[in-house]
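Omission of a single protein chain aside, the complex is shown with its protein chains in their original locations.
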Amino acid sequence: MAVVTRYIHLSTKGNADVMDITPDVVEKLKESRIKNGIVNISVVGSTSALTTCEYEPGLVEDIKEVFDKLIPQGRYHHDKTWGDGNGHSHLRSSLVGPSLTFPIVKGEVILGTWQQIIFVDFDNRKRNRELVVQFMGE
Amino acid sequence: MAVVTRYIHLSTKGNADVMDITPDVVEKLKESRIKNGIVNISVVGSTSALTTCEYEPGLVEDIKEVFDKLIPQGRYHHDKTWGDGNGHSHLRSSLVGPSLTFPIVKGEVILGTWQQIIFVDFDNRKRNRELVVQFMGE
Partner (left out) sequence: MAVVTRYIHLSTKGNADVMDITPDVVEKLKESRIKNGIVNISVVGSTSALTTCEYEPGLVEDIKEVFDKLIPQGRYHHDKTWGDGNGHSHLRSSLVGPSLTFPIVKGEVILGTWQQIIFVDFDNRKRNRELVVQFMGE
């Protein structure tokens, strides 16, 4: 049983920038040589999140719009602390969650054909991001 | 340390069909013979999700209604891509999330007495579903 740590680095545009990280995870899995186990992917920071979706332009647009409706940009108490106007970014990230775990079976991350692992940068500006990809298995 | 992969197959009615999969997970855990470790449960596909709740008819009804309010059925950009009218199904699934991990201690999945593992099929039609149940431990 082995533990293998890899990192993904991304440059994002912020403002609910949705990025498909599936190819990166698959590449790191091959490097890890793990055939059966799990992979945990976690964001570092509190204004971005991970989930899955069918990665196609319509849904990417829908994701931006649904969060503008659920937790709009606006005035939040958080702004009193830092004044950086990204209270909505924090709240959206906490709602979606910072971390995902998937099974690895026979050398593959198990996902649906139309299911991609997406990183959503909810911050209100461009960011350079690091994700941790932790493989455990044999 | 062992890795044991099992699958759960479900026939759902779609439209926020809420199914208690706790008995299935417990059964697969017994088969796995793992006593201490973790279990990761993941959906295959992008229009269903996993979480926990007290599985009783009132809350099952509430879950349907709360998602009808938060992310109503309607017109989404996703429909331009496929025309299958399930943009809301995708968005709800991305919000709830595709995957859960629980501790296994002394041969049991640790949950509260009134806490069940639920699979929610948000698609807008009947579906046959496969879940992956990945056990790791000793």
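In this document, chain identifiers A and B correspond to the written order of the chains, with residue numbering beginning at 1 in each.
Basically, a residue touches a chain if its C-beta (ideal position, glycine included) is under 8 Å from a C-beta of that chain, and two chains touch if they have at least 3 such contacts.
Just so it is clear, the model here is predicted, and its values are computed rather than measured.
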{"item": "Which of B:Glu27, B:Glu54 or B:Asp84 contacts the chain that the document leaves out", "value": "B:Glu54"}
{"item": "Contact residue for the chain not shown (choose from A:Ser42, A:Gln73 or A:Asn124)", "value": "A:Ser42"}
{"item": "Residues of chain B (touch criterion as defined above) contacting the omitted chain", "value": "1, 36-38, 51-54, 56-59, 61-63, 65-66, 70, 95-97, 100-105, 110-112, 114-116, 118, 136-138"}
{"item": "Chain A residues touching the omitted chain (full complex)", "value": "1, 3, 5, 38, 40, 42-46, 70-71, 76-81, 87, 90-91, 93-95, 97-99, 101, 132, 134, 136"}
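Convention: only the chains that are shown with their structure count from here on.
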{"item": "Centroid spacing, where centroids are CA-atom means, of chain A and chain B in whole angstrom", "value": "19"}
